[in-house]
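All protein chains but one are shown in place.
Showing chain A:
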Amino acid sequence: MESIKDDAIHNTAMKLAEELKNLSIYKSIYSDVQKLVSSPNVNKEDFKQSLQQAMKEKGLDTKLRNTVFHWVRTQGKQSKLDPLTSLSKASLQWEKRIHKSLNSMCSDLETSLAKIRSQSEQEELTEKWNELSTYSLDLSKYRPVYAPKDFLDVLLTLSGYVPFTREDEPKWEFSHLPLQVKNLEQLRKIYVEWSNGEPLLGVNPNMPSTVPGFATLEAERIGLGERVSALGYAPVIQEFLKKGSPQCLRAKLWSQVLGAEVKQQQIAYFNQLQKSVLEVDLMIDKLIFKDVQLTASNDDQYFVFEDLLYQVMLCFSRDGEVLSRARSSALTVPVRGRNERTAFPPSGVVPFHGFTMYATPFCYLYDDPVQLYYIFRGFYIRYWHRLHYISTHPQGIVSLCLLYERLLEAHEPLLWIHFRNININPIRVVFKWIMRAFSGHLPPDQLLLLWDAILGYDCLEVLPLLAVAILSFRKENIFQVNTLQNVDAVLADLSTISVVPLLQLALMKS
């Protein structure tokens, strides 16, 4: 018995060791260990013990643990075949549609999807790299390829693929899809700190601390946060984030949890992406410019960060690692003026209207484009891509919509009936919130608290839960109105919403 277990551990360790060798970080760890071995701290007699001790002291131990932690996270994600083949078919069709509309936009505008930039263009772009808002482009003919509303319309046809829809039920419900989602009881078990009513940041920072030595909850969280950050062990930091991060530590903690710290290698890679933007003109670039203009540039919370966002979003489109880690395939197209083909876009991501919003809130944490880039990319690869692709993944947009529907029906039955009576599909009024993870809808301080919870619990279920909580909070006003337009008006301004108390209230047993 013992030996079997030992064998298993041994095998896993061997496999892990093999895998680590393939990681980019391996070389630097290896040379660090070599240096340690030749230092006086490690002696031959007690080699294993003294090396382990020295690795601990030098922080190599934490580095190794974090590497394993991040590696484990990337496993098991390789897209296995979607069990609902109907959904994967729908997903394929949708992507075909996107590409078709890109192509037709291209021929309408008589341009090509990819072409080499002229020398003068390259120079101008290089010169204006830090203030791309002054880079003049005629974008009047460019339109976002699709908006959340279009995507929702596609999702709403999904239940049509399922053969056993009952006649008497409205066709629009996601509940026809044979997917498993959690109920509120199960959510309570996940968000256990919240449902137990533990003190959280985002309610009242001045509330007295229960820990001796700290005057307020905020002071307590800062004290604890500084300690976990110094320790630098990603799973512990993740645990810490469950109860909210103080704004002053967030930048550090988020990059530690995501393993998105910027080193020489990351800077070089980013420069590579920049170079590729400067050299090749993708039609996507115009869409990116357009999207930043339509969203961030017109928003009083984000306009100051406009130039930063152009850089980040353009580089993102060139990042092949996004393609390999979040997507599986992309179109390849020829590059005009060069004898080669490129994945189009290299990241595989065609931005929709508001895509930039996935990155904007990070501007309140990082003013360096490279740091901003890696955090945004980290979030995208872990979470955001699930919000705009069709899949049956429990964290995917379809499951989240279904969860929203179930929660609303179960816990706000009167609202549910009201929506039915006025013949409005309740997903319509919240879909853009969920698809954009509330970015652009909540003020940045509230949004950052919400995203703490996403990272801390490592799941997206808070999004539909918050949507239901907001509806429930505004239900008296919703009952007063009976058109989609008026319901939208009731829900348009979320500037007074306090995210954490609302969510905690929903999760605590009444």
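Everything below uses one rule, namely that contacts are C-beta pairs under 8 Å (C-beta built on N, C-alpha and C of every residue); 3 or more make two chains touch, one makes a residue touch a chain; residues count from 1.
The criterion applied here is as follows: contacts and distances are computed from a predicted model.
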Among "Phosphatidylinositol-glycan biosynthesis class F protein", "Polyglutamylase complex subunit TTLL1", "tRNA (adenine(58)-N(1))-methyltransferase non-catalytic subunit TRM6" or "Ubiquitin-related modifier 1", UniProt-listed name of the chain not shown: "Polyglutamylase complex subunit TTLL1"
Omitted-chain contact residue, chosen from A:366, A:431 or A:451: A:366
Among A:42, A:87 or A:251, residue touching the chain not depicted: A:251
From A:90, A:308 or A:333, residue that would touch the chain that is not displayed: A:308
Touch residues of chain A, complete complex, unshown partner: 130-131, 133, 205-206, 222, 246-248, 250-251, 297-301, 303-308, 363-367, 443-445, 448
